[in-house]
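Excluded from the complex is one protein chain; the other protein chains are retained at their positions.
Read from first to last, the chains carry the letters A and B; within each, the first residue is number 1.
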Amino acid sequence: MTRARSCIWAVAITAAALFGTGMPWGPTPAPGAAPASLTFGLSAEPPNLDPHNSAGAAAQTVKMQIYRGLFKLDSRGRIQKDLVASYDQPTPTTYVFHLRPNLKFSDGSPLTAADVVFSFERIADPKVGAYLQKRLAGVESVEALDPQTVKVTLHAPDAVFITLLGLPQAAVVSKTFTLAHNDDLKTVTMGEGPYVLADWQRGVQLTVTRNPNYYGGAVKTPEIRFVFYPDDNSRVAALESGSVDMIEYVPWQAITQIQSNPQFGYQGTDGPFMYLVFNVTQAPFNDVRVRHAIGYAIDRDAIIKTAFFGRGGTIYGLPIAKGNLAYDPAFDHYYTYDPAKAKQLLAEAGFPNGFTATLLSTAQYGMHKDTAQVVQQNLNAIGEHVTLSLPDWPTRVATGNEGRYQFAVMGTVGDYSDPDFLSLFLHSGPTYYAYAAGYNNATMDVLLEQGRAAMDPAKRKSLYAQVQRTALADAPYIFLTYREQGYAYRKGLEGFRLMPGFLAFYSAYEMEGFTVAR
Amino acid sequence: MSRRHPAERVRVTLGTAVVAAVVVAAAAPWLFTGSDPLLMHPSTPFAGPGGAHPLGTDEFGRDILARLVYGARASLEVSAGSVLLAGSVGTLLGVLGGYRSGVWEAVTMRSADVILCFPPILLAMLVAGFLGAGVGHLILIIGFLYMPQFSRLAFAQTLAVRQGEFVEAARAAGASTGRILARAILPNVVGPIVIQASLSAASAMLLESGLSFLGLGVLPPAPSWGLMIATARNYMFQTPYYVLWPSVVLSVTILGINTLGDALLDHLDPRRRLG
Partner (left out) sequence: MPMLKYTSRRIVTAVILLWVVVTLVFAFLHLLPGDPVFIILGSESGAQAPSPEQVTAVRHALGLDRPVPVQYGLWLGRLARFDLGTSLYDSTSVTVDILARLPTSLQLIAVAVALAVAAGVLLGITAARRRGTWIDVVLSVVLAGGLSIPVFVIGTLAVLVFGVELRWVPIGGFVPFTRDPAAYLRQLALPATTLAFSLLGVVGRITRGSVLEVMHQDYVRTARAKGAGEVRVLVRHVLRTALIPIVTVVGVQFGILIGGTVLVEYIFNWPGISTLLFTAIQRRDYPTVQGIVLVTSALFILINLIVDLSYAVLDPRIRYEGGA
């Protein structure tokens, strides 16, 4: 029957068209990677590769292989010189950086002071949307004294300035390349790091290969393949089945099974933290006694056990941990888990029969949602009337940015371990979903600014002690728990050392040092 | 007659029993469990079955059995409500479109097409973004989304029957439109519609699962089978039974609904009455 035959032809042609097209869009490396390469399971596909933007920890891991900055974090989390050979600080507000000789970008073009100046200017340019634009607004001028020397002048002394230059978001980019590409570094890269972008298969994986012009010399591992596994279970399964050598963002429920498996290694630490943020202009949380009551009413251990599978640490004060300059054990136990005391404080504040409030969080991130559920349960158990609002993330962000909430759950991590990071949360400023709406304490502002400008560690410590005391008394936030952040890898992977605390997200900074035995 | 075949009988009985049990659980949960589905025991998450918790506890230490029983309510409300909405409005539009053609057909079929072009998630996010989440909105969303399936099916069936001798004869005999619709069209349409309804009830429950997890349906901490399955999926490697319980309950309930749909079809099949 001719009809049947033409049907068959139609199907055959369609099938050929269907299966012959699509992925990949561009050249692809062979599926089985070459022997000495490293395969890394990322928790998300990087939205873009612009080093000055912040697009999540997964993107960061990739960018750190391609780009470098004046300074960097070493595998112990200490600031080290990177592109800088040496520097002087003639005045508290002036820095003179001497670049290493013969620095090159990956295409062989020289990296000079002009590129450094350009990078600072780019960060300051609002339309780039650079992560550090606001924080580096204190930079008054940057000039190239000669091709190897850069002079930076600040408005006021900044104790954290060098640390900031060690963050991945402070990378140095090529002036000529960036301008030639219309200032758009989202999909094209020109870096000076140990690797260059070789291939990017959207939705699948991204590959970087050795940069022959890296100043640090030939790196041991010639190629890193970043495969995207947004689904937690698949990421763990990929490690366990041998498809990848290493994964980040190990889901908390999988940690025990990986640790008990002799084929794999795991390193994790408490770093990011969960907290409650209040709108202090609205009832019932405009009364500080109510906020203090919340601090006593929440069972933080329950949050860790349930939301984080037992992987975390309680915070009964502020997220300032041991090792931080401002750490003082006196502040560690400002609160305890004491529901009776909470009730008493609430009665004093005029809520003997409980207050009514909506707790804002999001359904999109399990850790936020789970924390919210425990908080709601704890509060309702002592007679409050809390309902949950769980929109998706963009709506939650928008609601927070507009200050249209009473209290909300948030989770974040400090960018650096210096107590100056508290300024983000405690200094007055425009409403932002991560910060307490309406919190405005002039004394606190002054303390924070002084703490940032002071250079003497002892002086800073005493300033930040006052900051902490005020923060605890004002209670614009109630900090709840740390959560553990970990990497898992198969035995045979050498060279990986987890960075401590907040810096755990930068642990892949030195991936060129990782090697995998086969 | 095959309707009386023992296999059929057993199946229908079981199906009815399951659906009845679920309806009772939704109406009177206290008959099945004494525990509070919202009460957390944070010190004993993922406890195994036994003792105070016959099916164990979830990630917050809440009793799984209690959450299953109370979850019946949400699942039933969503599936029954949305299917009723979609079925009634959709069938009406489809029959009208198939019988009248012209403008009616255009309106029915094109609006069905428009709805089907919307990715379900997008529509759900839009509605939930404006009106907020909740069981009521979920019923609206899913009902709206499923309307085209009914209208297209009704349209196709009506079209097929419209040309048939029975209708022609009735028209020639001078029967009114209403009579024709009731006597000839509807009985032929009802069969596939009922199958579609049972399919839709099933997929409504499945769709609720995904939407609830996005925060667009049943809000935590209220229990819902869909929400439980979605949450339990994260812990599949560690505690596989946690995902099994609501999956089994959900699957068996849907099976029951489908079985009843089958039985209903057998009962309503006009050809069998005539033949």
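Quick notes on this structure:
By our rule, contacts are C-beta pairs under 8 Å (C-beta built on N, C-alpha and C of every residue); 3 or more make two chains touch, one makes a residue touch a chain.
Since this is a predicted model, take the numbers as computed values, not measurements.
The undisplayed chain touches these shown chains across the complete complex, A, B. The residue touching the chain not shown here, chosen from A:67, A:195, A:214 or A:425, is A:425.
Of the candidate positions A:295, A:411 or A:476, contact with the hidden chain is made by A:411. Although one chain is not drawn, its touching partners on chain B can still be listed: residues 2-3, 5, 7-8, 10-11, 101-102, 105-106, 110, 113-114, 116-122, 125-126, 129-130, 148-149, 152-153, 156-157, 159-160, 163-164, 191-192, 195, 199, 202-203, 206, 209-210, 229-230, 233, 236-237, 243, 247, 250-252, 254-255, 258-259, 262, 265, 269, 271-272, 275. Contact residues of chain A toward the unshown chain are 15, 18-25, 28, 31, 41, 47-48, 53-57, 125-127, 129-135, 137, 184, 186-187, 201-205, 227-231, 233-234, 237-238, 240-241, 243-244, 272, 364-365, 391-395, 397-399, 401, 411-415, 421, 424-425, 429-430, 432, 434-435, 505.
Criterion: only the chains that are shown with their structure count from here on.
If you average the CA atoms of chain A and of chain B, the two centres end up 43 Å from each other. Residues of chain B touching chain A in their complex: 38, 40, 42-43, 45, 59-61, 125, 128-129, 133, 213-216, 219-221, 233-238.
Across the complex, chain B is touched by residues 232-233, 236, 251, 253-254, 256-257, 299, 301-302, 305-307, 362-364, 366, 369-370, 372-374, 376-377, 388, 390-392, 395 of chain A.
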